[in-house]
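Complex shown without one protein chain; remaining protein chains in place.
Each chain carries a letter (A and B) given by its place in the written order, and its residues are counted from 1.
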Amino acid sequence: MTDIDKIHDSLEAKPEPADTETNNNTEREWRKDEKTLTNSELSLEEQDWFCDARPQPVKPAWGPIEKFYNWARSHSLWILAFGTGCGAIELRPLVTARYDISRLGMQPRPTPRQASVFMIGGYVSIKTLKRIVRSYEQMQGPKFVVAVCSCAINGGMYWDSYNTIKRIDHYIPVDVYVTGCMPRPEAVIAGFTKLKELIMAGKAEGQNLYAEKFDWYKANQKQVIKDWNMPDYNW
Amino acid sequence: MSDKYPPIVNGKSVYDLESGKYLKMWQGPQHPGVTGNMSLELIISGDQIVDCKTHVGYLHRGFEKLMERRRYINCFPIVCRICVPEPDTNEYLFAAAMEDLMGIEVPERAKWLRTLNMELSRLASFLMWIGGQSGAFGHGTVAQWALAHRDFVLDLFEEWTGARIYHMYTTPGGVRGGTPEGWDNHVERVLQGVEKFLTEVNHVMFNNAVFKSRAVGLGIIAPDMIDRFGVVGPVARGSGIVRDTRKDNPYLIYDQLDFNIETETAGDVYARAMVRWKEMHQAISLIRQIIKRMPRTGPLHITLPNVLHLKVPAGETYVRAESTRGEYGYYMVSDGTIYPRKITVRGPSYSHAMALLEHLAVGVNIADTHGLMLSLHTYPPEIER
Partner (left out) sequence: MKQLDTELSKQFTLSDYVEQRPELAFVTVEKQQLVPLLTYLRDTKKYTHLVTLTAVDWLEVNQFQLTYLLHNYETHTDIGIRVKLDRDNPVMETIHHLWEQARVYQRELHEMFGIDFPGSPGVEEPMILEGWQGPPVMRRDFDTAKYSLETYDHRKRDTREPEIYMKEKLYPED
């Protein structure tokens, strides 16, 4: 058992926030730009811009109606065109004639308000994570997350990088993973097809999970985003 | 006009957002027009940009730090991920820096194959660019064509190296393998398709009134700005500067190939697009020459000792190559151990996207920002690594 394994085990057993002060040179003052902001601390005018309520889990409708809803949802998935990492390069071939995700009822959309699928393309650095959280929260429900590339799943080859998070599902809920580095467009399509199946079966409940475990997700996000300068309810 | 721009104090524009005259607008990172994951902080007056600031760092993975704690051979899987559309330049340069420090001479056949690899990836990268450039000016159709043809080039890579995007083909001391049987015919078929496509691009894009009226005169780089801003590659050649690393400091077998440096004189977006269009023809011609003259037998790589105990003699070196965006370089410092001491990647996007774009964007219409940005062909992962 190597040292890395020991640290892994200790992390699995005790996933509480680690102390951020790993500074050996205690005598020197390094950069600190810490800010915290919650909705109640915003000015009155700014409070008007944001929602002031927690997200609530959505209760499914009466059986057949919900089934119809799910059928409709699964056939009109609009992707948020936010290339968060290298995986974004395979998003562009997907919309061309060869792979043509339009036949699955999918198309990229420029704004989170119109999109229903968030495709995390690969590694997520801390700076991007902030934007991802914000974009995800601004997306209107029902919304789903497909995490593409191994870096989003377990850190991939950047497991020892100081600036990328190692598992995206601790920060936003993920419905489908696509492995590979890079995954082929066919693999990404297979992931989307799987997502459609899950939606049809009513199992793609990432949005409700986020609402239920909102505090846990927020705590995780704030643990790694050191200069949290956006409201807790971002939408 | 003169009071349109905010006053400049200590090299920074000072604007009063409360006055209602200026508006701050962010483009990106979540914006379909921005190349990759970066953002522009624009101050606009009317629909004209009066101040621009580039924000990068959304893709920072700390490559230079990670490479310090990996063995030389373990660095290989991560160097190609520095630049996604054109990973082969990174692979070659990392290998070349190592070989330069170790004093290794690569077999002749490997040199030809490396050149072929880089020219093919140049073609793929330019096709990706043409998709972006046309898309930024509203030519969605050209973008669709370009990406379709890029996919055919990626198919060639897949047949040859086994991977679509990250090939990891070049290894220290040589290459991983030769070309497969019958592959040359596939290359020829794809090249003919790309040539036909380029003719169509000339008709549809370069002679298009909309493209011309938007691109001509946009983002002019004067020749005296070239050295001041460190402009390289097709961007510099669009301003009439005759410079190409492949000719000036020939590496691999570029001195044996027949090609000319393509230039334009106008220095605007249109000229830069034209240079790249010509260079795509040039890449096609180079690929044909290489395939025709490439030695088919001979060793592919030299035998290195146990790669895990591979030590590189202490020293420092800098190697450069011409990527699609200009001079790409690796500065490698070795302290004689199994780990590299420091590897610095010098990407051309670095100076283009920050200092140059911030300078050029002032006075540009908001709608043309992305056309301007794409004409510099910047790629964010290369800036922040």
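Methods note: a contact is a pair of C-beta atoms (placed from the backbone, for glycine too) under 8 Å apart; a residue touches a chain by one contact, two chains touch by 3 or more.
Predicted model, so just to flag it, every value in this text is computed and none were measured.
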Among the chains presented, those that the missing one touches: A, B
Among B:N74, B:S285 or B:N365, residue touching the chain not depicted: B:N74
Residue among A:K67, A:R98, A:R134 or A:H170 touching the omitted chain: A:H170
Option touching the unshown chain, where A:N70, A:S116, A:S135 or A:S161 are the choices: A:S161
For subunit B, residues in touch with the removed chain: 10-12, 56-57, 60, 62, 64-66, 68-69, 71, 74, 100, 227-230, 232, 243, 248-249, 306-308, 315-318, 320, 327, 329, 331, 333, 341-342, 344, 346, 350-351, 354-356, 359, 384
Positions on subunit A where the hidden chain makes contact: 2, 4-5, 7-8, 11-12, 15, 18-25, 28, 30-34, 126-127, 130, 153-155, 159-163, 165-167, 170, 220, 223-228
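Methods note: only the chains that are shown with their structure count from here on.
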Complex interface listing, subunit A residues touching subunit B: 80-86, 88-90, 92-93, 96-98, 108, 110, 112, 123, 125, 127-128, 131, 135, 157-158, 160-164, 181-182, 184
Contact footprint of subunit A on subunit B as seen in their complex: 29-32, 36-37, 57-62, 65-66, 69, 77-78, 81, 84-85, 128, 131, 144, 147-148, 150-151, 164-166, 381
